[in-house]
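Every protein chain but one is kept in place in this view of the complex.
Now for subunit A:
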Amino acid sequence: MEATVVKTGTEGKTWGGGNEPLKASYGKMMMWFFIVSDSLTFAGFLSSYGMSRFKFIDAWPIADEVFTHFPFLHGVEAPMYYVAFMTFILIFSSVTMVLAVDAGHKMQQKKVIFYLFLTIIGGLIFLGSQAWEWNTFIKGDYGAVETHGGQIIQFLDKDGDRVALADFAAVDNGARVEQTKQLGVWYQQESEYLPTVSFEQVKEGFLANDNLLIRLPYKDEHGKHIVLGREESITKLVNDGNLVVEGANLRHNEYGHPLFADFFFFITGFHGFHVSIGVLLNIIVFFNVIIGTYERRGHYEMVEKVGLYWHFVDLVWVFVFTFFYLV
């Protein structure tokens, strides 16, 4: 490892090389440099999220109402529980990582293997959870209507519960002809771009159903979305309604402002990418531990360096968790 280090013969002197003023090896120092610079990147993303949110502060989706799902519990409102679970998974994998580092200091190969294995499993569970959450978010929930001005309006019944578009939209009268490859120059599968119901059907169903109301993206002083009366709702939908939005992508977002979805995909995606890299590094080190590379090298510092990275991923998640789901 130290084959390239040139001995100058002045090792004992402060500036002679070969001594470590901060008592940290080259590799550890560089990992810290990387972490500091990477945390600035994440800080840039999160603060630009903050900027967009402050820019549209009274029309921002409430995270509690967006992430309400828990795997295998369909139709049960469970705000926060799943992200809380993900947070615990990540903190726990941080714990097993630091236990692996500690075992490495004591040269206990078996224990390092065991704890690294648990860390990798934790990382994979976290990644799977994130994939599931993205999937749920992209598919959407109740559906909404976007106005000409780009606002998202959502539908409630008289009790204030959300209503799905499909539940009240008028049934298809069979007038629409399906696009086929023969008819279109630019052909897409219908399911790729068409929502399950059309705006006309939604409008018809809304007018026929007296107990439906519209909820605006704007919030009142208590931080709750404004709900319009029946008359205002009808005016709003008929005059301003434009298209049906189901789920979220980079252009439309049924939960509210499209920027919310953009930042969600970008920031959690960037974090997920870091986690993937972390899992990959952990796997490489894991196999190195198994074949005894570090045992021969005489120290387990590589586990420590990868560990620093892994804890950093956890550290970032703590902030993403706060600013995306809590605040």
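Quick note on the criterion: a contact is a pair of C-beta atoms (placed from the backbone, for glycine too) under 8 Å apart; a residue touches a chain by one contact, two chains touch by 3 or more; residues count from 1.
We adopt the following convention: contacts and distances are computed from a predicted model.
The complex includes a chain that is not drawn, and of the options "L-lactate dehydrogenase complex protein LldE", "Cytochrome C oxidase subunit IV family protein", "Alpha-glucoside transport system permease protein" or "Acyl-protein synthetase" the UniProt name matching it is "Cytochrome C oxidase subunit IV family protein". Contact between subunit A and the unshown chain involves residues 21-25, 29, 32, 35-36, 39-40, 43-44, 47-48, 50-57, 64, 79-81, 84, 87-88, 91-92, 94-95, 97-99, 101-102, 105-107, 222-223, 298-299, 301, 307-308, 311-312, 314-315, 318-319, 321-322, 325-327.
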